[in-house]
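The structure is given below, and queries will be raised subsequently.
Missing here: one protein chain of the complex. Every other protein chain is in place.
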Amino acid sequence: MTNMSMVEAIRDALDVVMTKDDRVIVFGEDVGYFGGVFRCTQGLQEKHGKLRCFDTPINESGIVGTAIGMAAYGLRPCIEIQFADYMYPAFDQISQEASRIRYRSNGDFTCPMVIRMPTGGGIFGGETHSQSPEALFTHVSGLKTVLPSNPYDVKGMLIAAIEDPDPVIFLEPKRLYHGPFDGHHEAEAKTWKGHPLGEVPEGYYTVPLGKAAVRREGADVTVLTYGTMVHVALAAAEEQGVDAEIIDLRSLLPLDLETIEASVRKTGRCVVAHEATLTSGFGAELAARIQKECFYHLEAPVRRVAGWDVPYPHAQEWYYFPGPARLGQALLETLEA
Amino acid sequence: MTNMSMVEAIRDALDVVMTKDDRVIVFGEDVGYFGGVFRCTQGLQEKHGKLRCFDTPINESGIVGTAIGMAAYGLRPCIEIQFADYMYPAFDQISQEASRIRYRSNGDFTCPMVIRMPTGGGIFGGETHSQSPEALFTHVSGLKTVLPSNPYDVKGMLIAAIEDPDPVIFLEPKRLYHGPFDGHHEAEAKTWKGHPLGEVPEGYYTVPLGKAAVRREGADVTVLTYGTMVHVALAAAEEQGVDAEIIDLRSLLPLDLETIEASVRKTGRCVVAHEATLTSGFGAELAARIQKECFYHLEAPVRRVAGWDVPYPHAQEWYYFPGPARLGQALLETLEA
Amino acid sequence: MPNPAKARITIPEPEFRPGDVPDYSNVKIPEAGAVSLPPLDVEPRLLRNHAFSIIRILTRDGEAVGPWANLLTEDEMIAGLRHMMTLRVLDKRMTAAQRQGKTSFYIAQTGEEAVTTAFQRALSPGDMNFPTYRNAGLLVAQDYPLETMMNQIFSNQKDPLAGRQLPVLYSAKDYGFFTVSGNLGTQFVQAVGWAMAAAIDGSDKIAAGWIGDGSTAESDFHSAMVFASTYKPPVVLNIVNNQWAISTFQGIAKGESGTFAARGLGFGMASLRVDGNDFLAVHAVSKWAVERARQGLGPTLLEHVTYRAGGHSTSDNPEAYRPKAESDAWPLGDPIERLKLHLIKRGIWSDERHKQTEAEITDMVVTAQKAAEKNGTLNSGPFAERSSIFEGLYAEMPSHLKRQKEAAEQSL
Partner (left out) sequence: MPNPAKARITIPEPEFRPGDVPDYSNVKIPEAGAVSLPPLDVEPRLLRNHAFSIIRILTRDGEAVGPWANLLTEDEMIAGLRHMMTLRVLDKRMTAAQRQGKTSFYIAQTGEEAVTTAFQRALSPGDMNFPTYRNAGLLVAQDYPLETMMNQIFSNQKDPLAGRQLPVLYSAKDYGFFTVSGNLGTQFVQAVGWAMAAAIDGSDKIAAGWIGDGSTAESDFHSAMVFASTYKPPVVLNIVNNQWAISTFQGIAKGESGTFAARGLGFGMASLRVDGNDFLAVHAVSKWAVERARQGLGPTLLEHVTYRAGGHSTSDNPEAYRPKAESDAWPLGDPIERLKLHLIKRGIWSDERHKQTEAEITDMVVTAQKAAEKNGTLNSGPFAERSSIFEGLYAEMPSHLKRQKEAAEQSL
């Protein structure tokens, strides 16, 4: 076990798989010599060579499109989109191509690839460095979409994703890269040092895609969340003294229906939280599913706590971000309902 | 009043606005001389000239991107994407640009434009001529998304959309272009002749965006739906003898919250239906909202009837399509719950 | 509103519209044999003329001339002719089958048969095409089973794609034929990626990308050109300029000057323009480009100049936007007639033999069709299995799909 930041854990995961399997190829904008603007690929080119880790032209559709061709050939591309906000030019290749190669060819061709992208706000990135587009991916049949919230998971899940036979959207909450963040932006930034999930095993291990993790057991209300908001939820429950069961979904598709449903049936109440805008966010899917599957157990409506339905503003970042106060309020309202 | 198909009503709407306002410009692939692959722009080039209606290169991002520039200049572009399935290459320009020109410039520039696109299945179009991507648009702050279900609405709403000061995604259910369709594909195709909503006023009128229409009043269950599924819902209620209140949303964003909530509070039960795939479809947003706003009125969970979570298959189209049998079953289950 | 006195914008228009008499006598067609054969390691910037002229071998009289000629044996040429003829018969029969309701849709390549059949002949086993919907010749040139193609077209119970895909969107990995997408252009850059993979893997395989004239306007054309010119992987990028994109003439994609091949020059990429209705020229230029790629000398952009003699698809009526007789006026002639004339000229073919071959091929296609129809048609079944729509989206079915599959079965 070594203490690592999420960035270090990602780097380590890539190094482990690249060493194990020479079909794994890593590329993207500024990913080669420099090692990525968040430094997640630092050192990989030097160690594994220019043909295994390299810079690309600034063309996200080309990055994904070439990766699809490579995957069809038999390699295992793991590509980086510099910010999730910049995946939109590639959305055609992701949603209409990668997702369907296996299906439309009836298994003649497959498309094992991972698309890594930093997601979420909290770094004063404004509307084009802060978005959380996960809901869009979950509406696309044929993709898997995961979003780890700590160094331990990010390493194990990234290895699992690269070994997965199908395309995986791998979202990395950039505000967690260097330390956990509970939404208290006015407090000093923390590092992963001392955090139990900052302890990362050396070498190879996987965390399976499709399994949620219960971060806090509780009896009164279930919180379904992922990414940065996991840490916000933990803080909110603590601060409001609410006995919440906090589930870190980790994988949005496939979704761990069993864990989710069992928890809500137990608590009878549920709050869903994400940073993405509210309308048609992934929280809608969660709320819709829960009210259907757990209707007779629900004692209060499922509340959603989310980013407001406007572009992520620069200066008003903390007014926009669904921090512990907003989430705490929703917990109390749900308990009182 | 004249009886018109949806195609004719669209054409008529375009002609009326182009005649009224010479800032209105119509373009897209095959839209000029030929009048569009669905013939919605037939005759417009001849009448209004090549500078007002013309063919474009096959580049959807370019079509939307140039339209944004035109709108910023002060024109009112109304563009056609040949199939909604082909909007993906333009999704960056739509979701990251058109939607935010007003906001990010704080009103210095605006982007009044309409993006028309045929949507939905039922014509053996396979996975790339059948998709219903409306949910993706509704997750984007700054867009309006509408989806009329008949000739009367399509004309009035298209005129309203072109006159709207903000970008409007205008989805046209292609299976309804030439006649209503209730999902009974084995029956002979109907035309709009004789259908009350096929009677279209001549000249200028608008149907406001953001207002739903109650297509059938009922006491026992509310059906929230739009597009082709409106006709399927009417048939399903009839066939199952269910006293359903069927609401044609017409506009998904802005959404007519008042009409929806009042109806569900009245009936206490709700079924949501769309052709798009289930997971993270717009039905999720509707169900999430209703269980929240009408929780204490609901006597049964909100059920969703939707396309299965796979690409739209070619040969198995009718197994995929959420026809009257599937919707009818959901109605009965909701009443019995 | 527009003031014609200062029109500062052009809306390109084709020369002829329905009602006009098409006349292409002003179109300058370079002489056969006139364009030089560059060395494989030529500096791309020297190929300016090759990107603007048209490389041709067959003269009007059926002579094969110039430095690109004489690569194929007589047997190979006859085989090529047979492939083109097979493709044409297949297209005719399947178009008719669509009219009879046996399928929903069909796309023919009438008039363009030389492009794909001659190109495929330049490839080796293991190479991979990334085709469009109009490149069935790549399969026919490999004697891919016609019955299997038809099973796909009819979406029947033996359809290798299980009824999922629109007719003609084949997939055949073993024949170096990548699954065809309905979305234009996407495959062009995927071909570049495949070629990069082949190079990274140290294999000697090459990839071939395919795109239509209209689709060169798509963004992924640019993605492909950028990645190919940067990394120089072993790929041949083919533009099939058949003059039309549904109802839109090539001047909308290209503008009114230059050529599609010229787009490659700005990328420092070897770019050549070839007479797409000249089987020998397509083959020779393709072989040159394939060999360059194979040897690691870089990517090549080829523009095949041809003509879409039929409608865009069975859903299209070209008489609504171009003169009826336009395809006859097209100055590059018919690829089958031209190769036939050459073979006759060589004394290894005759009108009778041609007729006889035509009859044989028709027989073969009809036999295949009968066999395929036994497996079902879209009209009458038996169909591809219904509940198989839930299979094969992921390697392993996730629980939400299992639930949906069950629900679907219950709602029957």
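For clarity, chains are labelled A, B and C in written order, and residue numbers in each chain start from 1.
One rule holds in what follows: a contact is a pair of C-beta atoms (placed from the backbone, for glycine too) under 8 Å apart; a residue touches a chain by one contact, two chains touch by 3 or more.
Being a predicted model, the structure only gives us computed values, none of them experimental.
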(message) With touch defined as in the header, list the contact partners of the absent chain among those displayed.
(response) A, B, C
(request) Among C:Met85, C:Leu161, C:Met196 or C:Leu401, choose the residue that contacts the chain missing from this document, as touch is defined above. (result) C:Met196
(message) Going by the contact rule already stated, which one of C:Glu15, C:Glu63 or C:Asp204 would touch the omitted chain in the full complex?
(response) C:Asp204
(request) Determine which one of C:Ser229, C:Thr300, C:Thr314 or C:Ser327 touches the chain that has been left out. (result) C:Ser229
(request) Pick out the residues on chain A that sit against the missing chain. (result) 22-23, 29-30, 32-34, 37, 49-51, 54-59, 61-62, 85-86, 88-89, 124-129, 278-279, 308-311, 313-316, 319-320, 325-326, 329
(message) Need a quick check: the contact residues on chain C for the chain that isn't drawn.
(response) 1-3, 6-12, 44-45, 196, 198-202, 204, 217, 219-223, 226, 229-234, 251-258, 262-268, 293, 295-296
(message) List every residue of chain B that touches the chain not included in the displayed model.
(response) 25, 51-52, 56-57, 59, 61-62, 65-70, 72-75, 77, 89, 92-93, 96-97, 101-110, 141-142, 144, 165-166, 210, 253-255, 257-258
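As a convention for this text, only the chains that are shown with their structure count from here on.
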(request) Could you tell me which chain's Cα centre is nearest to the average position of every protein Cα atom shown? (result) B
(request) Please indicate which chain is farthest from chain C, where distance is taken between mean Cα coordinates of the chains. (result) A
(message) Averaging over Cα atoms per chain, report the distance between chain B and chain C in Å.
(response) 35
(message) Using the touch definition from the top, which residues of chain A touch two or more other chains?
(response) 61, 89, 92, 96, 103-104, 141-142, 253
(request) List, in ascending order, every residue of chain C touching at least 2 other chains. (result) 164-165, 169, 181, 183, 219-220, 393, 400
